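Here the complex is missing one protein chain, while the rest keep their positions.
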Amino acid sequence: MTPFNLTQFYADWATILPECFLLLWACVITGAAVLGRTDESKSGTFAIWTIIGTLATAVWVAVTQDGAAFGGTFVFDRLAVVFKEVILAGVILTAAASVGTVSRLRAHRGEYYGMILFSAVGMMLMVSATELLTLYIALELSTVTLFVLAAYHKTNRKSAEAGLKYVILGGISSAILLYGVAILYGLTGTTELARISQGIQRQFMASGSFPPGLALALLLILAGFGFKLALAPFHMWAPDVYEGAPTPITAFLSVASKAAALAAFLRVFFVGGQPAQLIWIQAIAALAALAMIVGNATAIVQTNIKRMLAYSSVAQIGYMLVGAVALDPWGATSISYYAMAYLFANMGAFVCVIAFAERTGSEEISDFSGLSRRSPILAGFFALFLLSLAGVPPTAGFLAKYYVFAAAIQKGYLWLVLVGVATSVVALYYYATVIMKMYFPAEQTEGGFPVARTLTIVLAVSALGVLLLGILPGPVVDWIKAAAQSFVPPT
Amino acid sequence: MEGIGLTHYLTLSAVVFCIGVFGMLTRRNAVGVLMSIELMFNAVNITLVAFARYVTPATITGQVVAIFTIAVAAAEATVALAIVLLIYQHHRGIDVDRINFMKW
Amino acid sequence: MSGLLSWMIFLPLIGAIVALFMPKDNHRLIRGIAFVATLLPLILTVVLLAQYDPSTAEFQFVEKAAWIPGLNVNYHLGADGIAVPMLALTTLLSFLAALVSFNITKRVKEYFAFFLLLETGMLGVFSSLDFFLFYVFWEVMLVPMYFLIGIWGGPRKEYAAIKFFLYTLFGSIFMLVAVLALYFTSTPHSLSIIEHIQRAPQMTRGFQLFAFVFFFIAFAIKIPTLPFHTWLPDAHVEAPTAVSVLLAGVLLKMGTYGLLRVSFPMFPEATRFFAWPMAILGVAGIIYGAMVCMAQTDLKKLVAYSSVSHMGYCLVGMAAVGSVAGISGCMFQMVSHGLITGALFTLVGVIYDRAHTREISAFGGMWIKVPVYSGIMILFVLGSLGLPGLSGFVSEFMVFLGAFPYFKITVAIGVVGVLLTAAYFLRMIQKMFLGPVAGHSEGLTEINFREIVAITPLAILMIAIGVYPALLSDLIQPTIENLVRLIGA
Partner (left out) sequence: MLSYAWLIPVFPLCSMAVIMLLTHRNRVLSAALSITAVSISFLYAWAIAFTVWGNPEVQRFSFDWLNLGPSMHIPIGIQIDGLTAMMLIVVTTVALMVQIYSLGYMHGDPRFSRYYAFLSLFTMAMLTLVLADNFFLMFVAWELVGLASYLLIGFWFEKQSASDAGKKAFITTRLGDLGFIIGLLMIYTGCGTLTFGGVFEAVKTGALGGAFLTTAAIFLFGGAIGKSAQVPLHVWLPDAMEGPTPVSALIHAATMVVAGVYLVARSLTIFMGAETAAMTVAWIGIITSLMAASIGLVQNDIKRVLAFSTVSQLGYMIMALGLGGFTAGTFHLMTHAFFKSLLFLGAGSVIHAVHTNDIREMGGLHSKMKTTSITFLIAAFAIAGIFPLSGFWSKDEIVAATLGHPVFTVLTLLVAFMTAFYMFRLYFLTFTGTPRDKHKFEHAHESPKVMTYPLIFLAVLSVVSGWIGLPWLHHGFSSVVFHEEPHHAEFHYGLAAISLLVGLSGIGLAYLMYYKRRIDPDRIATSMPGLYNTLLNKYYFDEAYEVLVIKPYYVMCQGWFWFDQHIIDGLVNGAGAFGVLWGRFQRWADETFVDGAVNGIGWLTRGFGATIRYLQTGSLQNYAFIVFAALVILWILR
């Protein structure tokens, strides 16, 4: 045991300050709500300010602190900064988009925001965790709150069903992940990623082969992450939960939760599993291809917009993981960039669905018919987000796809890229079909409707993100690239 | 080879895990499913503790992880049971076979 | 004037954005904006032509700035002898098509916004010297086109729009893969088209073949060459008049432009290898397109299929990779087809506006009823069937003359296309314009002043190039000679 050191103590807690800050206010908001001391509109505003505060703290930490804390179990490096910003952006947008949804809840309005904040704490911890136990706890913190959120529409049968499916499958995947962690621990005697990596390397050097259980361990961990990421074939929960959960939560699930899992995935596989890449890289490529094919093919036949977006999210994760086969700074950059582009586009798309459903009460694709006449702004935003998801320039989605395909081509995964490009044509078909429904009908459908102000702001911010990342991506790319280079050993 | 060793623990744990999986897949009752999941967690705990004992006797990492796992599993079970209650209110039953309103 | 190309490209975009902020019921104002936003690039084109130095194959008006340094992406523009005629064609046709569009009354604001965005995309493609930029513009164009066909199109607009969108995207994605491959095989990694051309001799044969095929799929769909052409009749027929004009006049040229800009100088060995198959495809397109035209009953569809036939000449011409005449012929055909088919689609639109049908059999004796319209139509038809003195003849003759030494029998078969073209066009003329006044011809009114204004520049250019082709060849010759040298056949 190292003796107590005040400087070290200060540095450790300073590094984790944003999480602490967030946790504190999450407790306050939840507590106030439980005690009935606040009304929901205030707690919403409060939550947003909390996150802005956290963001500011995080920026401050990013500037002043650097490196590992708590004996190397927690790290605030550039990758963490990137993903924390992404997650916090996602949380802010979710919170802002929730206003209407929350106002229609019968009870427990305040706790809703508290839950989101708790989940956000978990995600932020996850991004920074460099040790498997920390990672696991953080992951569970974020997931368990999401179980609650998914079932938040207590009176809605779909929501309850979503909650149940999510919690049970979540539990299984959690057990699977943990089993993998346990085996890895048994093989290397540690749960710290850096040392795991060294351990594997050492054993490989010594015996010329990987320890026998390693493949199983990595596979189990991959399955665990696959669940969080909704990666085919571990995605089965996603469409049902996406459909049943309150839409802001769906957006949150599909964006922030995935971003956190992705960061953790990068840490585990790009750092911890890096020496064993021979074992898992083919599996990743196969799963990515499967995700692109299954996600896109199934999305075509959907009639519910949320379900369609759910399958499209499955495919999107496939595209992100195309970048993973590169296993170098390029790959990490491409995945991170993709996550960021996806954040805005998918969040925007779901918020469009919220805005639409708030006014029409429908989530059927066929009801989008003629939207461009009823609400040109909403239709315009939705079209923009869909085009970004489809990867049409000059939106962020295009550069993101370009980036991941580039990473794969660089490593010679031509077949994977061809699968990617072929399926993205399929993807364009169903995105374009929605656009067609919105824009092409000539006849005027019934009256126009406005979009709530907060939602408009969320949409505008997302659209700005989509366009800026697409048109002037230079600084962001440089920023992410630096982050990726800082933690991925160049090959 | 004398007495009980690491292999036995690992085997036991694998068997328990599989029983959990099997129960999880076959139980019709949601609570039964949850219990099966608990079995899976406990299988993992056995592994962890066994590894802690045999691989890293000097540190207690494994035990710590196991304790945390128990805590997390409890939390999860709490939420799960709450949701099962919710389901019961909607469905007047907790047969997981009948909970397939959303599909395809 | 610095940033000439940038101004040209982005003025329409600025126009589009301005138009979006205008009240949506003030059609006059929006049309005025569209008019100005297409006229200004046209004026800049004149400046461009005046400042362009035709004695060199170097890129001129070059603008270069770092765009995404992390990916070595640059904002790199420039124009040479291949690009300049295309830029001029684009600005001209856009302007005229904007005039033609003034009779649009449905969702005017959106229409012109998309229209102007489309012009930006087209001009961008023709002046990009960076692959990323090139690809971005290439794709950007699809979106407004999708909407323009889908919203303002004919009865089967949804089908046509999505078919166009998917088909082109499908092709261009292959281009993306090839671009990425180029990027990673170069050291230092580069997306500059110029740099890749310079390193062409170091590329291995296998790589060249691979990249050529991938690019070719993208370009062939756009041209479109024979087996990839079926999006074209649908898109052309369903699109509103002005969009058909741009589709046929400019978008199809992007395929051939891409081949000349990218594939030929960059993969000389593969180009030589694929020259003969390209000639075969071209000739097959000529004959096949002409024969299918013969079976058409819809005037617009006939013109659409005639594009398939006419773009075949381009392919034959460029297949003569060692011949300045052949490749120049391809360029001439690109310009000439742009002028002629643009005009033909406009003219088809003129009668469709009046009679609301395009069935050939629904008309008869139009020459009696609307002599001015008929005269103009026949003039352009004659241009299209390659009558000497009009631009179509010059390009066809150049193509044949250039390609004949290389592919004697193939070209000789291609020459038959000249006859088949005459056959279907004369059949159309006979049914619609000759004979006694019949069917919808009864109520037709003469072509109006605005429409004549939109057609006249095309007619003048068609005749000017036909009579004195050196007007155009002087612009392109050094560039083409350089290209032939790079291919090194």
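Which chain is which? They are A, B and C, in the order written, and residues in each are numbered from 1.
Just so it is clear, a residue touches a chain if its C-beta (ideal position, glycine included) is under 8 Å from a C-beta of that chain, and two chains touch if they have at least 3 such contacts.
Because the structure is a prediction, the values reported are computed rather than measured.
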Give me the visible chains that the unshown chain touches, in label order.
A, B, C
Residue in contact with the excluded chain [from C:Leu382, C:Leu444, C:Met462 or C:Ile487]:
C:Leu382
From the list A:Pro233, A:Gly412, A:Gly448 or A:Pro475, pick the residue that touches the absent chain.
A:Pro233
Touch with the missing chain holds, among A:Lys84, A:Lys165 or A:Arg374, for A:Lys165
Interface residues of chain B toward the undisplayed chain are 21, 24-26, 33, 96-97, 99-104
List the chain A residues touching the unshown chain?
164-165, 168-169, 172-173, 176, 215-216, 219-220, 223, 227, 233-234, 236-237, 239-240, 279, 283, 286, 294, 296-302, 425-426, 429, 433
Absent chain, residues of chain C that touch it
156, 158-159, 162-163, 166-167, 170, 227-231, 288, 291-296, 323-326, 328, 365, 367-368, 375, 382, 387-389, 393-394, 397-398, 400-402, 404-405, 408, 411-412, 415-416, 418-419, 422-423, 426-427, 430, 433-436, 468-470, 473, 477, 480-481
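Simple rule for what comes next: only the chains that are shown with their structure count from here on.
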So the chain most remote from chain B by C-alpha centre is C
Using the touch rule from the top, work out which pair, A-B or A-C, shares more C-beta pairs.
A-B
Hey, how far is the Cα centre of chain B from the one of chain C, in Å?
65
Which integer distance in Å separates the CA centroid of chain A from that of chain B?
26
Chain A to chain C, mean C-alpha position gap in Å, rounds to 43
Which positions in chain A are in touch with at least two other chains?
none
Enumerate the residues of chain C that touch no fewer than two other chains.
none
Which residues of chain A touch chain C once you look at their complex with the stated criterion?
333, 387, 392-394, 398-399, 402-403, 405-406, 409-410, 414, 417-418, 421-422, 424-425, 428-429, 432-433, 435-436, 439-440, 442, 473-474, 477-478, 481
Residues of chain C defined as touching chain A within the complex:
66-71, 106, 132, 135-136, 139-140, 142-143, 146-147, 150-151, 157-158, 161-162, 165-166, 169-170, 173-174, 176-177, 180-181, 183-184
Given the complex with chain A, which residues does chain B contribute to the contact?
10, 17, 20, 24, 30, 33-34, 37, 40-41, 43-44, 47-48, 50-51, 55-56, 61-62, 64-65, 68-69, 72, 75-76, 79-80, 82-84, 86-87, 89-91, 96, 99, 101-103
